[in-house]
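Some chains omitted; the rest stay in position.
The first chain written gets the first letter, and so on, giving A, B and C; residue counts start at 1 in each chain.
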């Protein structure tokens, strides 16, 4: 199959697949991630485009630059709704804001799928959700950390994203993972704004205020990359740095030994799965529900292994592994 | 009415029309009724906040705080609706008052503290976002009140409600600027504050009032933002202040103060939104959107500055006498 | 209760201090109905301070104000207006972005019953006032587009429109020509006849002599001569003002030679110069005389490269020159002391030195690095020679009196060793002592072989200080006469002559 079997959504959260009414001969599909500022969504988009090219569908991407610009994203969805698109694949940092417009899209007979999420109960019924379990991913990396560093006291610093669903879930998964383990103690948790610069500043700050940290977990790879420079500057090569995403640059940083490990969520493959499901929904062969895409924890060796399969990555690694 | 619809509207109006024609040529999806009524939704928040930004500019001030203030106000509104259980009917007027008071505060510091408004509102731009983060641990507050969304998405006689807000507030603003004492005092203060003092105009009070108006209009914008997104967030409204100023400036308001037509600001906002709409309809990436917006601002002001040169160029090209009376 | 002997307004023991100065020290003035009262004194003696107190712009530190014998408080400009006081301030108080009508009624716009501004009335009332003043300005014109003189007239119209019982004018004639001054005087005489009390401030003592009924003279913030104590004639007033003899008012030296330094032929610019032909000789002072708006400033701008020549040519030292801009002109040894030293002349962020060397930065620097010692020496020497206040190098120049400021602007061109100086209204708004200092400076310059083009609306000054006078009409030089052969009346007549004729001619061209 092209994607794992979907799990049904919560009661009332599933929009009827047979109400989808494609208008175009060649399907016209809008890919609307929350922001262009993350490589991650570009990688998802490349996965989508690859399948579109293969299957002969037309895809365009429309997104604000900044993930904080929810208002901008809503404006774009509004503009797209006045066009004759057959499907929208979207991701958002604020599902409640998107709900009224998404409802409108569904009512217009547009197929609507959400990516990079695991919400089984989007505020208004939609046709499908494609993504990994945010909580399970970071739970796994917490387990991995306990296995690798447990047995003696471990002080943990956390760099959160901008407050919102993704940050809450990922940090929550990590906290769930270490809960009950008496060795692990979270001593500081501050936001890093999802980007490298913010991660660097946050990393600098928490290492200054808590020189005794053993582990830093950040809610995405960019922030942990930023923090890695801070650790290096302060001569802290002993510290474990954990991220989440598995985008190419994150994996390369792990391969280079700058970052310790990440949750690899294979955005490119996620995009491919999402596109397959969307096309199926337009054909009426998609049953609806949530498609969980796989995740894995990759340390240095794992990252190198992933980088050796560049056809599953976007962007391509900067060198051959 | 001659005063309201004066010559200063011609340029911005022409710009809007030209942009509309260009966009309409690039895509046939532009001129469908759904998209046109959509434009009012798109422009509403910026255009309403731009009223305040423009009034401040008329009085030779600048307001950099509105974007952050939107964030703060959506958080306060969310707090009131969700955690304090205030009914919408009380919360809405209250948030407008809070907005006006915040603006007034900035105005008082600027006017009576003799601090340039660029500084006061720059400080507020930073501090208001900090304040917004103190609510709900800095996390957005979602799904506030079922009555909120219709304020933005509702329709009356098939016309989106924001159209009526625009009509009301721009009507009020145009009347105020052209037919009231306050309006003329604002222009006088912007045109020559020293002269205004000597004429007995309470310059500081007028300055403070312009910021109160800006705060109020920002609150109106914040309500619409909350309604549109059914949530409050400390991240909302980033760079909104710049968009509002851009609308004023594309509409021809002079940053030196004392000059401009408030209705032109609406046209400035529309011009920007039509371009964005056109770019969205053509699925232009955000890089292109930014570059085009930057160029529009530059061009709009440039054309305004070089009006004399351009018109003499045009007239010489079209063979008219070169010795037309200069202005 | 009010009899003819009770003053309309009495200001008793008014004191006002600014940080560091006591600007008014127990000043007493009585203003009678139907009388024009001159308030005179040197720069910085406290005239404007007094006026600001009388107009409610500021509150006195102590003292009493009596209106028809009763104590009142003038708490703000609106209160002053309600009490029938109208003021024409020294600093322009028009709003350039607004229309003339709006400026005239600013702060007091006629409104309809619903409270909305009645624009028709604004315009018709303004037109009426302007007509009464015999001024031809459209009420809907944007004030900033008018010439300086016209703006000054709008300023005066503001006061006239108030129909006040007392009108205060702080240097209303600084930007006016002889003709407009006469027009203003006529207006004031009409007002006096109607019983208006008038307080009048001016540094042009000749016109003061013509119009005022009584004078109060201030020195250092104190009254040194109350009304009636000084006879109304220039020399009496001067000696009361400065507390001694100032000597010759126009100490003219004749240093003109026959060598032509600058020759202008047939200059024409878009800004309004239509035909300017003249030559300027070494050591000569060539005066430009004409009515307000005749285009003298524009001729200066044309010579200095500010406005581009559309026709005509300039020769400097025998060879033709073409100035694309001010920089070219300065490099060639020209200098312009602008009409308005505050907005166009001084750098208020600099001390004397920065101001004096501003036009010579290239000369005092090597490889772009300034020689600060040369700067300091040069500045010290000029402060000394020109008798500029010792404070000039201690603080930024905004703290100096108008006369000292003007000397600094001229000192800039001495430092730059300019050969041809254009002085545009160099004594505007400065007191008699400072004026004489500027005249002496002109002598020093011509003695050193430099040439001066003097633009002045003060005809006495122009005639006394020039070697020859060029009469300017509508941007054209009509004739050039030796100053000795011209009387005050000749000049007025010459510059006003044929105006209608010329303007028809211009329309035809």
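Operating definition for what follows: a contact is a pair of C-beta atoms (placed from the backbone, for glycine too) under 8 Å apart; a residue touches a chain by one contact, two chains touch by 3 or more.
Just so it is clear, the structure is predicted and the values come from calculations on it, not from any experiment.
K.L.:
Hey, what stoichiometry does the whole file give for these chains?
P.N.:
A x1, B x2, C x1
One rule holds in what follows: only the chains that are shown with their structure count from here on.
K.L.:
Following contacts chain by chain, what is the lowest number of steps it takes to reach chain C starting at chain A?
P.N.:
So the least number of steps between the two chains is 2.
K.L.:
Rounded to a whole Å, what is the gap between the Cα centroids of chain A and chain C?
P.N.:
73
K.L.:
When the C-alpha atoms of chain A and chain B are each averaged to a single point, how far apart are the two points in Å?
P.N.:
35
K.L.:
In whole angstrom, how far does the Cα centroid of chain B sit from the Cα centroid of chain C?
P.N.:
About 43 Å separates the centre of chain B from that of chain C.
K.L.:
Using the touch rule from the top, collect the residues of chain A that touch chain B in their complex.
P.N.:
It is residues 30, 36, 60-66, 68-71, 74-76, 78-84, 94-97, 99-100, 123, 162-164, 168, 191 of chain A that touch chain B.
K.L.:
Which residues of chain C touch chain B once you look at their complex with the stated criterion?
P.N.:
Touch list, chain C to chain B: 55-57, 76-78, 80-81, 87, 89, 91-98, 102, 106-107, 109, 111, 115-117, 119, 145, 158, 270.
K.L.:
Give the list of chain B residues in touch with chain C in this complex.
P.N.:
Against chain C, chain B makes touches at 3, 175, 178-181, 184-185, 187-188, 190-192, 194-201, 257-259, 326-327.
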